[in-house]
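Below you'll find the structure I mean.
Just one protein chain is left out here, and the rest sit where they should.
Order of writing sets the labels: A, B and C. Residues in every chain begin at 1.
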């Protein structure tokens, strides 16, 4: 790349968790640098973070509206993209405004509050021609990319059963009543939307299955639980899924699976072989066969496909983890932005990050699950996001 | 015990799998010896097995009816109990006849073909006053007993979520068309009943949850799959469960989870802690806490409860496995039989084996799941077996 | 087999550990039954165990000398073999007398107290033509047999490095001062010999390496530790080994590796591949390659060799463990005894149990290690036991 790209962040001020993750992920490969921000709705707090990051105080704002307005009017050192790491309810307005102001966007998930918003964002991306990337970071793991390749190469045969689970235990108590910042907004429908567990982690499950298998849902039956007394939104969800083509699935996500940390796991069973991947020990991918030894595929090995290799930085045995996977989303998006800016087509290996359509699919999934739960019955789950 | 007990086996002839397991399990502790058998509906095959076992040819029969009739009329070396290891459809008639002839019974699962049969068997046990044990062998594992104790002692707090799964892959192809004996009868509704996966392994899941947690089902939603073309009964089942008291569950059993062997696993999440146990590496039990290190409890350790200790034969690190767990069901039942015969009360530690009521609960579970699947809706799953 | 064989046990009375293990191992396959015993040097205690086992009181003896004398003179229901499970110092005299009285022998390890005794026993076996099996039980595991086959088939290439370890923690305190029976005799040179850790567990390491690889030692450097104050014999040993042909080895055994149970592990690195096996989870064998995924080979799988299959009783996923491996030694030896008795040659699959030469090799290993430690230098470790 000719130069480092420049970006601004909306959200990610004091007390936030994911903002720092995004910034670290960008730093890892050194392909872009933060130059502006509206880190908080409090101008003072925004400034605090700006100072910590050694930013030019003139580019640190007290509102995202101001940021977009001022930055859009700059003629030098213009932003290449805006990174959105606010609570959920702000994703849509900020993203839409940023796209319309001519900026590429990297946005945290879930993409919007409603299906309507998400579809409007799809159309906005198409209309503006900007790049939009959603940080479904778990698809950034090399061994997830290898899983996708193995399915796509037919190594598993016809897919039959998908079991994806994402148990966490951090909301086993009414943490939001203690003022823990993450817990507070995630359990507030005004800020999080109609869902807590589904929106925060269930949507990662849905996205991971889609990324690895390409399967589209046909129908689903969801049972949501609001387990901890005093809580408003669901903190546990169990969903049965029928995919188009006949495969069946179980999707289980939970914030009250006490003692669990971040135990995202996927198993895909086909007619020829099965695969299994666990996020908490992400450098390994297991393949199981009916008549041959189980295999442990390892990141960094020569026998892996191009996508896994492209997404690795270190040799085998030198473990990579969460931050590298997160960085892979950014780095792919950034390289695509740079290619576009240079009038070139991005490579297929770079053109591998979650899109606005993936975001819309996720929002539809959340709303369909809530609907199924309300009806306590199977519901149609088929969906095609607008292009 | 004063003497070894004597038993006869019905089923378990050439080509059978589970008959040999039962016989080995009995031999392990040397508390009973086989003296008679009707091992096959073919008199010749029955004789073949009798010879292998060095049995008195006069006590090897060509039909179970003959066995019961002749053995019931003996005045010396009388049988203490009959072990039933036939295909499912024979469990009920043989067990009923054996009980009524005055024999104690150890029977394989699922107990009967219908709910009516199972309830009749409950009443028969009560009426005859005989001992009836069902070989839900997985509850014989020491660490399963420890799990039960930890729940019962309140170490997990209020139970919130139970995830039990039993994936196997052996029926990933249409094995029954090749004449594999196990596959043939298990996939034949005349011999296996209305279910394959549920009856063979799903019922172990149900029993394991009940044994460890004591929870009773309130309602369920089942989705069954008959995945392999040409198969008649289901080979895959995903079930959502609501337990009385508010806990929720996921129960997943499958015979087409390719590459899996016998991967029965249970996780129980409470308000204070969670536990996890895996049958394929059964000497360990994991406990997870919100604010303390995860623990690996090990069979043979001094800190375990009396039930786990009573069910162990070897010191820690000298692994025990499937056959010891199976033997524990037999040994408990045999010691109870011997105590009764001696006019004594069995100890609480011995009085720990699956009963005819557990069997009835299992049959009700299978039929309820099939019903839910047919309706594709939540159904009432509450049940109290007759005493 | 035409009939069950008959055996007597010397040792294994109240408070013993390994006697019950031997008896259970024999029962597992039902090929032999115990009919006599001298279970303790106390006639009363011997009788107590005899009663528990429902033995004919006339065949329960107060001394091993009496047992051999009386049993040798029987004309009916004669013993086929004698099983020796005493403390180490009695192995040699009992075994020698039993062989000379015309009995086959199964003996616990280490075989004798001295190299001279072990070599005399080798010659006694040859002279009497009796069968002698030593219970190096860990070689009875199916996956150990598979490991041997993989090495023998050249799958690992030329062997380069062997790391075998056997850490235990049970003697981390001066347990022998509390009167714990196992600890007392194992730490008493009069009863255990010149070594504790080496004789009890180090010799299993030596035997396991030899069984799997066939390698012969060329030289060794041993460092022994007597870590717990007040102890007489070593409770920790670290040994470097040079094998004939150029491979190098590390052998580590310890009774003060606190928190460890029975963690026997072996890794063999060759020029083409490596293998790893862990006794505490014995159904799996790992194979590692430079340029292919790591493999987990599983007991019960169709792709395993004949020896592993022959040594298995249950399908994959139905774990087998310590007692099955122990039983495999007995069952192999018993089948060989029965074949000989029938004038037939044992099959190659049965003719697979540790011999008197393996025992002599073990005794030489122990004495060489003690010698190396005393000199604190490399010593010649080459050895050929007498045929």
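Definition applied: a residue touches a chain if its C-beta (ideal position, glycine included) is under 8 Å from a C-beta of that chain, and two chains touch if they have at least 3 such contacts.
In this text the structure is predicted, and so the values were computed from the model without any measurement.
Taking the complete complex into account, C:254 is the one of C:49, C:112 or C:254 that touches the chain left out. Considering the whole complex, the residue from A:232, A:306 or A:321 that touches the absent chain is A:321. Only one of C:269, C:330 or C:353 touches the absent chain when the whole complex is considered: C:269. Where chain C meets the omitted chain, the residues involved are 160-161, 163, 165, 167, 169, 172-173, 221, 223, 225, 227, 236, 238, 240, 242, 248, 250, 252, 254, 256-260, 267, 269-274, 287-290, 294, 376-378. In the full complex, chain A makes contact with the omitted chain through residues 3-4, 17, 20-21, 23-24, 27-30, 53-54, 168, 260-263, 279-283, 298, 300, 313-324. Along chain B, the points of touch with the absent chain fall at residues 287, 291-298, 301-303.
Going forward, only the chains that are shown with their structure count from here on.
Note: centroid distance chain B to chain C, computed from Cα atoms, is 35 Å. Once the centre of each chain is set as its mean CA position, chain A and chain B turn out to be 44 Å apart.
Taken residue by residue, chain A touches two or more other chains at 287, 294, whereas all remaining positions touch fewer.
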